[in-house]
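Heads up, one of the protein chains got dropped from this complex, but the rest are sitting where they should.
== subunit A ==
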Amino acid sequence: MTEIQANQPVTDSTEAITGGPHLIALRDVGKHYGNVIALSDVTMDVDSGRVTCVLGDNGAGKSTLIKIIAGLHKHDAGTFSIMGQDRHLTSPREALDSGIAAVYQDLAVVSLMPIWRNFFLGSELRGKFGLLDVKKMKEVTKKELLEMGIDLRDVEQPIGTLSGGERQCVAIARAVYFGAKALILDEPTAALGVKQSGVVLKYILRARDRGLGVIFITHNPHHAFPVGDRFLLLRRGKSIGYFEKDDITLPELTAMMAGGAELEELAHELEEVGGQGARIQEIRAAEVEAPIVH
């Protein structure tokens, strides 16, 4: 592992490489709840057509970070800019109006409601006399989902009858249709099996190809690496690294995620109680030396 320095932003300016401002740019952002520091000195960028991955274990500060970006919490240190403008978001609605949509793993959809009602929930199309334009809504739902590669027989069926991966995808398609410029995906693959995760990763790339800036939150480097363009690693509320894809390999990412130093400590502790601590170090060394294809 070379040339990796913690807290080193890829670029210091809030300008994207293309010249315009970043879609979203965070500079040394911090947040504390009372005297607990939940997040400090986080720097990251999100650009159109690129996927920024945020990796970290439980309690690393991932949720705090997305809550700031999604408008649920206000940051209290550093700067948070959208399209080059300094912002302090006060509500999810304000974030939505600024083009930032969040798709949460467990609260993406209302399972008893038909797919088309879910698709337009909160942003219903209305026709004559303010009544719902049901026909149009059904057509749009079917068309948009087909463009994301989901071919449904009937948009009238309750969304609960879809698989977990498909439900996430409906939520993603919905955000794309309603003009989101940046999409926050909170652990979309966490509760899914291998195959379903693959489906979701595919839709992340579809969303990226449609020009969205994607923020992909995960604790699985094997999910992040194939789709990500940038990687922000968090631990205990601090950034422990921020890399462009060219600057890091999957084994390095995995090693950092697993927490290099911590893993060695764990190895020692296991030795002491009679476990095979040495094995952990061997496996780790092997991973770094010769990348394993997962």
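One rule holds in what follows: contacts are C-beta pairs under 8 Å (C-beta built on N, C-alpha and C of every residue); 3 or more make two chains touch, one makes a residue touch a chain; residues count from 1.
Keep this in mind: contacts and distances are computed from a predicted model.
*Asks:* Of the options "Quinol oxidase subunit 1", "Xylose transport system permease protein XylH", "Outer membrane lipid asymmetry maintenance protein MlaD" or "Chemotaxis response regulator CheY", which is the UniProt protein name for the chain that has been left out of view?
*Replies:* Matching "Quinol oxidase subunit 1", "Xylose transport system permease protein XylH", "Outer membrane lipid asymmetry maintenance protein MlaD" or "Chemotaxis response regulator CheY" to the record, the invisible chain is "Xylose transport system permease protein XylH".
*Asks:* Specify the residue from the set A:34, A:130 or A:274 that touches the hidden chain.
*Replies:* If we include the chain that is not displayed, A:130 is the one touching it.
*Asks:* Write down which of A:74, A:93, A:210 or A:268 is the residue touching the left-out chain.
*Replies:* With A:74, A:93, A:210 or A:268 as choices, the missing chain is touched by A:93.
*Asks:* Touching the hidden chain in the full complex, which residues of subunit A are there? Just list them.
*Replies:* Missing-chain contacts on subunit A: residues 92-93, 96, 102, 104, 107-113, 117, 120-124, 126, 130-132, 134, 139, 142-143, 146-147, 149, 151, 153-154, 156-158, 161, 174.
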